[in-house]
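Have a look at this one before I ask anything.
With one protein chain withheld, the remaining protein chains of the complex are depicted in position.
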């Protein structure tokens, strides 16, 4: 039993955090929004260069063969900067599915390839405009469709750094890759959404703390008032008790049983709730500033909202926890129990 | 349209508040608890003398012929002192039912008579030990049973000033009063529970305010800290937005339609919630003192708990509001709408 | 206690309903804060209202109003929201400045400012906050230097509602060198006066919602000062009471929203989380409770009572219920919550975003809780 990250994991995550932090700054968000784009090709190239897109791919396919836990740490760092690029969707969910179904596919050999993914539960497809291919779910199969085989209708969304599309496609013209493990895809998506949400939540708190130290009212910093302190302390408590769940869920995803799935769904629920709570507390602490477009807290609120809706509703995830709770042994010796 | 109380209503309620406040003091609670009793015969005599038991009875039966609104104001004053005696159960619910079913019954002629009432939804009967008779629900009928016709088994409860009993009785030996209006009884019980809860809630806040002004920590009264202020302000908000619902519910009870019933259930839900919230805030503000038997806040918490469970669960009352919401017109012109 | 309408009140409701049915635009107007065209369309709507004598219904007749009592006002609002009539671009005039002018203005000031305010010819912005003076309004730094019969205004106002397109603004200015609550005056200035620069500020939904105003030696006549010199704080506190209180937030808007939420639930409950029904019922109860509270307050005011710090409880209640209501809608929408609505669809997302401003503006909820604790409950400052 050892619930600590390895030095390598911490270092790799730190590399990602530094890269993201250097390039995905408030100035950069503003520039992207002014230019009405949600994809920075230069940053994507750096992401590819650093090997982040290869992380989950098997070594046999030229990947790094690392684990969902390693990727979750990167996803958390991506959340902390509200990363616009589809690192999580492509390298965390779609590419591993493609590699499992068609290990020799040309797209699997290209670490820069962007693959979008469309499970039946999502009404729209994220990042379809920049994707080199899309994995579509139908009758449990995965179909690979190329940009010239689909019609994309933009679906306007609240998150200015996220692009969604309704996709029209013809299964007869697409490549049927056969039955796919959509549950694994959903589990990965849920864990990485949770990890991003942790990053979003912490950034929202950090932004508010910085503001509250600086902003003076009635002759002292607003951060010295109990009301402000307690808003932010409560948000931090939510983060502290979501984080170990997310880490455990990521570490146990390979277990592929109802215990792991319940933990994954638990992680998704509480991490997105923490992000919503932290973002709203942050807006409140920022006062009117927090309600303005200029101050970037809204980006974190909006991304949290997006992550809470896709890849299974909250009711779906709560039901998975309920199934585990009501049909399997519970109690203090069951925390790390496995399916018999 | 006039949403104000009459001067007579205010004065009558003030009379009750003064009587209760003079006799039902912290010292008196403590004495009753030491003597392990929940009934003070002297106070009951004063209640009777002041006509409070006659309030809802028709003038033809020697009553005052006043309304549920008048009685609700008395019930609120009773809540403010956590009145132990069964004024609400007997004079507010049971006696009017008896008067409606058997206007010439000898018990109706006795203003001091205590009548307990046992709807099917309650697993136990309150105050059965001091009752001159009990109205039992069976198959929609009301049966009047006398003390020598029942066996009482005490059911231990959390509220030290409330006595509950499981009642064994034989319908064959009881007086069948025929089909009774159990819905009206429940409506009255719910409104008066809500009114008592308002009183409980306000007392809990008032006790905490008095303590917080006095208690010093870190060199100033704890009531000057935002955390304490905001706990109590939030409780007061809950009270302020329960009160008009309770008043309107009491005033509209005679309407006997789904609109009135939804409002009654609404009143019961939010007033008992306000009492729970206020009592817990009060305990928290009192710190360890609030957790001790000596300080009386616990009486208000416990009575609120009792009122939340009897005469229909919260789910039952929420369902009544839902029925009105989902089957009748809603919107801003419907606040005071009636069944067509 | 009489919780039903008189025949006169029922007739009045019918009159309002008929007029609105005949006059409310068939298509929603563009938002008044979004573009000049939207703003002017709303100004035209104010003129239409005025033409039917529905502009300033609670104002006394002598000032261009209809002299309605508060129950009639509530009925008017119910019908107004029920009809889906346009938002009131004139809100600052109706609820904030108009009543303040009536209470503190000279006869000449009332004659000059109230009629064009009532007709919508002059639309007003408020200019309370400054970058360093938000919750702490006594921190205002903008100055009004007296120069003969004029004031020379300098400073930087922010979060001014309507200021992007409005004609006039009113704000607090202090005598140079004065401090905190002293030496402040409430002064009106035209937003097209020389020396005034206004920059729109975008809200987090991306739409313009406020402006900041820079004043650089803006000259206005001393006539534009409301009340005595240095009385600004006192007057402003009275105005803040109006703003927080009964008048600004009509219960009808929440009842309309709660009804829309119930419709959303009915339409989607087969595929939504069953646990959300309790929240839908709760949203309805909240809107009802708010309406009942306001009816009660209105009755008390008609009977001669004065509104006190309980106005702060209203602010907290409506702001929290609004967030809850919209969060429930988004939860029902589930995977579609992040999508903007189809044209003509209810924009729950925008309502949610707007609701987040509730606990912040018009006195943050933290300030309101302090007020409740100190002025209602009597806890020490």
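Chains: A, B and C, in written order; residue numbering restarts at 1 for each.
The criterion applied here is as follows: a residue touches a chain if its C-beta (ideal position, glycine included) is under 8 Å from a C-beta of that chain, and two chains touch if they have at least 3 such contacts.
All figures in this text were calculated on a predicted structure; none of them were measured in a lab.
Trainee: So which of the visible chains would the left-out chain be touching?
Mentor: The chain that is not shown is in contact with A, B, C.
Trainee: Using the document's definition of touch, tell me which of C:277, C:338 or C:351 contacts the absent chain.
Mentor: The one listed residue touching the chain not shown is C:277.
Trainee: Thinking of the whole complex, not just what is shown, which of A:83, A:98, A:248 or A:306 touches the missing chain?
Mentor: Going through A:83, A:98, A:248 or A:306 one by one, A:248 is the residue touching the chain not shown.
Trainee: Using the touch definition from the top, which of B:65, B:147 or B:287 touches the missing chain?
Mentor: Residue touching the chain left out of view: B:287.
Trainee: Out of B:64, B:130 or B:227, which residue would touch the omitted chain in the full complex?
Mentor: Among B:64, B:130 or B:227, only B:227 touches the chain that is not shown.
Trainee: Quick one: say which of B:70, B:159 or B:333 touches the chain that got left out.
Mentor: Selected residue, touching the omitted chain: B:159.
Trainee: Which parts of chain C face the unshown chain closely enough to count as touching?
Mentor: Given the touch definition above, chain C has residues 274-275, 277-278 touching the missing chain.
Trainee: Using the document's contact rule, name the residues of chain A that touch the chain not shown here.
Mentor: The missing chain touches chain A at positions 1-6, 9, 69, 205, 209, 212-213, 220-221, 223-224, 226, 228-230, 232-234, 236-237, 240-245, 247-248, 251-252, 263, 266, 269-270, 318, 321-322, 325-326, 330-336, 338.
Trainee: Where does chain B touch the missing chain, residue by residue?
Mentor: The missing chain touches chain B at positions 121-124, 155-160, 164, 216-218, 222, 225, 227-228, 280, 283-284, 287-288, 290-294, 297-298, 301-302, 305-306, 308-310, 313-315, 318.
Everything below uses one rule, namely that only the chains that are shown with their structure count from here on.
Trainee: Where the centres are mean C-alpha positions, what is the separation of chain A from chain C, in Å?
Mentor: 39
Trainee: Would you mind pulling out the distance in Å between where the CA atoms of chain A average out and where those of chain B do?
Mentor: Once rounded, the distance between the two centres reads 51 Å.
Trainee: By residue number and range, which residues of chain A touch two or more other chains?
Mentor: 225, 227
Trainee: Where in chain C do residues touch two or more of the other chains?
Mentor: Within chain C, residues 366, 369 contact more than one other chain.
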